[in-house]
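Excluded from the complex is one protein chain; the other protein chains are retained at their positions.
Just so it is clear, A, B and C label the chains in written order, and each chain counts residues from 1 on its own.
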Amino acid sequence: MTIATRELERVVREIADEMSARPDRGEVAGYIPELARVDRNAFGLVVVDDAGNVAAAGDCDVPFSIQSISKVFTLTLALGKAGDRLWQRVGREPSGSPFNSIVQLEYERGRPRNPFINAGAIAVTDLILSGHQPRELLGEIVRFMQFLSDDDSIGIDEAVAASEQRSGFRNAALANYMKSFGMLENPIDYTLGVYFHHCAIAMSCRQLAMAGRFLAHLGRHPTTGLSVVQPERARRINAVMLMCGHYDGSGEFAYRVGLPAKSGVGGGILAIAPGKASIAVWSPGLDANGNSYLGRVALEALTKRMGWSVFGA
Amino acid sequence: MTIATRELERVVREIADEMSARPDRGEVAGYIPELARVDRNAFGLVVVDDAGNVAAAGDCDVPFSIQSISKVFTLTLALGKAGDRLWQRVGREPSGSPFNSIVQLEYERGRPRNPFINAGAIAVTDLILSGHQPRELLGEIVRFMQFLSDDDSIGIDEAVAASEQRSGFRNAALANYMKSFGMLENPIDYTLGVYFHHCAIAMSCRQLAMAGRFLAHLGRHPTTGLSVVQPERARRINAVMLMCGHYDGSGEFAYRVGLPAKSGVGGGILAIAPGKASIAVWSPGLDANGNSYLGRVALEALTKRMGWSVFGA
Amino acid sequence: MTIATRELERVVREIADEMSARPDRGEVAGYIPELARVDRNAFGLVVVDDAGNVAAAGDCDVPFSIQSISKVFTLTLALGKAGDRLWQRVGREPSGSPFNSIVQLEYERGRPRNPFINAGAIAVTDLILSGHQPRELLGEIVRFMQFLSDDDSIGIDEAVAASEQRSGFRNAALANYMKSFGMLENPIDYTLGVYFHHCAIAMSCRQLAMAGRFLAHLGRHPTTGLSVVQPERARRINAVMLMCGHYDGSGEFAYRVGLPAKSGVGGGILAIAPGKASIAVWSPGLDANGNSYLGRVALEALTKRMGWSVFGA
Partner (left out) sequence: MTIATRELERVVREIADEMSARPDRGEVAGYIPELARVDRNAFGLVVVDDAGNVAAAGDCDVPFSIQSISKVFTLTLALGKAGDRLWQRVGREPSGSPFNSIVQLEYERGRPRNPFINAGAIAVTDLILSGHQPRELLGEIVRFMQFLSDDDSIGIDEAVAASEQRSGFRNAALANYMKSFGMLENPIDYTLGVYFHHCAIAMSCRQLAMAGRFLAHLGRHPTTGLSVVQPERARRINAVMLMCGHYDGSGEFAYRVGLPAKSGVGGGILAIAPGKASIAVWSPGLDANGNSYLGRVALEALTKRMGWSVFGA
């Protein structure tokens, strides 16, 4: 173990300790019971560096609902399948609106602003669903996550998926709205079914940090050496993550943390320090924009101490 | 001269040659005669690297109207004077709207989304004007540019400023609107006067690339070694540039170029490769979002060839 | 037959003749085949005056899809069942937006602006559905129309209803969206099922003019003398018709015609001259706001010649 690795482990433990002591934790998502009952005090942090060393602290092996973080991986699959044709269906600009806003869709005639707001992620899901059965596609997504994480135990939390489906009227509104503009190809129930299920994938911080490695390393999967995506594509996914990964709090996140990252309403954040590390943090309490409150605070501390901001070190 | 420097010079010349040959150049801004009559075929590119070497090509010493690029420097001044109090007046989120939109101001009660859209830059100008006479503040801004560029010849193009003032009804609407919410402190004519004049500063690519060095080097002015801003502040200005520097084309710019940058309607772009280089490019033809069309294309080529994207090299 | 009645009959025939000769007829709604194949040259006009005299011309006995005109009658039923409680679910202000806009719903948190835009009519349908089976409620609506028109032959065009249901993604978006704010009580499929079916009621101009009599006569059903609604309620329904009955063309309609009226995308308009007459006109070609083009022109001619504008005679 190198000195740098020991230093990283020390910083990760230090931050986890600091976060555990903080009383300000935001509000746990309450729109479905499965998320509402998650322990507000849970906190996990895992960093996988460029040498493959893993620094982990807190609840780093507790699976949580990755929710919108899954959108990074469906975007990756969609770019692989459709290439730049994807961008006819969805833009890549920040939305300037909440994650579930429908206003912009009316002004821009059913084309969502980016793949990370709900409407955009539904459009991406619809694109990769074409020509497949929902179950088949879901299997593919889960296997992709397992491959990226080197961990076959990753799966979908069916209770979460079922609960989302029961209460997902806002997403159904978005899907029907896009469909009315001819922007979705598949039956809405199929597309939403896959969407709700891939958002319900459960992963630990360790699994998530492992899964993100290819984005930190120009698209290469470190374990196998295989190219998951071309280097340019990895850079571009990182760009979309930085610009749009925290909804209408993306500017704030870039300002404070300075890393490409994607949050989920389950309280997880996947962050990428290009060339340096893949990072996953989990704290279920959310801020007003629906992003993990302590997750962001922890990442701010981490980038500052490690000098990892993309904006200058 | 090192091999790296020679390589950089070669790349810069190469790109300038490629750009000169391209027929697709966008449309020159036509809203005032002083901008409309600028040569559509002009092209300049200057890179100042971390060792202070300067690679320059094309019309690199022709002064042009820096327009909104000046907003990077007034933001820097404002953060120096007001610190984080600035953010009570203006946000730091992408706007999801055109540069001169007034819609968002109504929904967010006179607080602009970021310091780089027109409304936000007017609010920043108003903040630093308080306690000063317009002429005094303008002198300070110009001297700041001269200091950063090591070049005392930089000045304001009075014809441009006068022309902007005559036709600036949209900006007057934004200023009056913010004033109606009590978000401006000074007489509107004073604030707009300073705003129109600092946008009318004329600089060459060489001067602009020199002026941007402190942002590439953690806030330090390379010539004097003085700290212009603290390292964290330099990173944060870079973050705001990446998120908001190209209006509603910021996502596209991040996706293609991957550098913090600010464009101006005069066709200039200042881009920062943190830790590596300060870059200025100029091509007067604009794209639909009001950003230099070939300027962006040139920067895309440059970051690709030099491996300078903040999203992975 | 009185002189006044003969005069009315002459005017009605005259207008029908003029309209038949006009080449400018607007565009027939094309979003479902059942509407698209309607004869663009059809034209019917029927006036029932306060004495019960009927002046009819053109295709006055051809049934057409009344579409949104049905919303006048579901509003009447809803006010009878829920009284002023209805207004918690829906406003009574003009929308300033197209009939199927979803933007306003986001800003006003799921409460539609009035009962005549699609979202508002869906909310009204949902309100009267509570406690009933869809089929039961539909039966009640149809019997209400038959009673008002003194005509038991009125029914639903099932082909139209089925076609609407197949393509009704925009309405499904509106319904899901309101549901996400807790503004709908029943399963969306039930509410939309009833909505699509009552819009698919087929009636002739004669039947429609008969059905509207109670609104011209302070709520009284002339044939039976029964009170359909209280006089104040009849006035208020007329007020909502004038303010909101032609979507974002309501101001234009009031300006030109000056009568409370409700249009449907099938090309029908029901207009009320309070104290004087109930009027139905049908011409399938629509203007840009989705209202019958020649229908409005005919009503403008009629009110002018008869001196029936509510704004002064």
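Just so we're on the same page, contacts are C-beta pairs under 8 Å (C-beta built on N, C-alpha and C of every residue); 3 or more make two chains touch, one makes a residue touch a chain.
If you're wondering where the values come from, they're calculated on a predicted model, not measured in any experiment.
For the chain that does not appear, the touching partners among the shown chains are B, C.
The residue from C:Leu8, C:Leu127, C:Ala234 or C:Ala280 that touches the chain not shown here is C:Ala234.
Residue-wise, the contact with the chain that is not shown comes from C:Gly96, picked out of C:Pro33, C:Gly52, C:Gly83 or C:Gly96.
The chain not displayed touches chain C at residues 91-97, 104, 113-114, 215-218, 231-232, 234-236, 238-240, 242-244, 248-252, 254-255, 258, 260, 274-275, 304, 309-313. Where chain B meets the missing chain, the touching residues are 101-103, 105-107, 169-170, 172-177, 179-180, 188.
Simple rule for what comes next: only the chains that are shown with their structure count from here on.
The touch graph of these protein chains is an open line. The centroid of the Cα atoms in chain A and the matching centroid in chain B are 32 Å apart. The distance from the centre of chain A to the centre of chain C, with each centre set as the mean of the Cα atoms, comes to 48 Å.
Computed centre separation for the pair chain B/chain C is 56 angstrom, with centres defined by C-alpha atoms. Under the contact definition stated at the top, not a single residue of chain C touches 2 or more other chains.
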